[in-house]
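The structure under discussion appears below in the form of structure tokens.
A protein chain is absent from this complex, but the other protein chains hold their places.
For subunit A:
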Amino acid sequence: MLLAGLLASVEHGLNRVLRLDSTALPRLRPLDGKVIAIDCRQPALQLFILPGDEGLMLATHWANEADCTLRAPASSLLRLALSQDKSAVLHSPQVELEGDSAVLLDLVAVLQDLELDWEYEVSRWLGPVATQMLSGHLRSRANWTRQGLAALNQNLSEYLAEEARTLVGQREAEARFSELDTLKVDIERLEARLERLARSLDTSDNA
């Protein structure tokens, strides 16, 4: 019952988020009636997802057979949820996919393409003017933070590589690796020559 209560809350929250994107629910409509089973191996846990035009329904049991079953350990499921390249995770050896995989891939695509119109939701509570002011402020803060982090990243790497000489710079490291590669190839070539020379000496001794 505890898990059912938790799932009910997650379902409610998830469907509210889906409603923030005006295209998400119409895109889920073709999946209406499909059942996706998520079979988590470590820890053992089963979850059923039923997409529909009113959102997603989550269930711990489902009496009917699932259209698609995804079996994976919790770590892979977490990677699947967070990763940008979900198909790479789906093709990993720990993940088993059974049934109609298109159902799962369609659902993943809808969730990946979500563009949440949070300003609309906030405007319902604060009104359009306050929302505009708040969103403008938040957007400029976000831009400032993004630029600040990028500048900090660049300055720090330049300081460590160029001034403190604690780390080797990227171009310097690439040049050194290239020299090492050349040296390695030269040594292999010399080794081959020496071997050939040793063989020819052996042949002349025997003759």
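Here is the rule we use: contacts are C-beta pairs under 8 Å (C-beta built on N, C-alpha and C of every residue); 3 or more make two chains touch, one makes a residue touch a chain; residues count from 1.
Here, contacts and distances are computed from a predicted model.
Trainee: So which of "Tat pathway signal protein", "Ubiquinone/menaquinone biosynthesis C-methyltransferase UbiE", "Iron complex transport system permease protein" or "Isoquinoline 1-oxidoreductase" is the UniProt name of the chain that got left out?
Mentor: "Ubiquinone/menaquinone biosynthesis C-methyltransferase UbiE"
Trainee: Of the residues A:D32, A:D113, A:E158 or A:E195, I need the one that contacts the missing chain.
Mentor: In the complete complex, the chain left out is touched by residue A:D32.
Trainee: Kindly state which of the options A:A44, A:A63 or A:A164 is in contact with the chain not pictured.
Mentor: A:A63
Trainee: Footprint of the hidden chain on subunit A, which residues?
Mentor: Those residues of subunit A that touch the unshown chain are 1, 4-5, 8, 32-33, 48, 50, 52, 54, 59-64.
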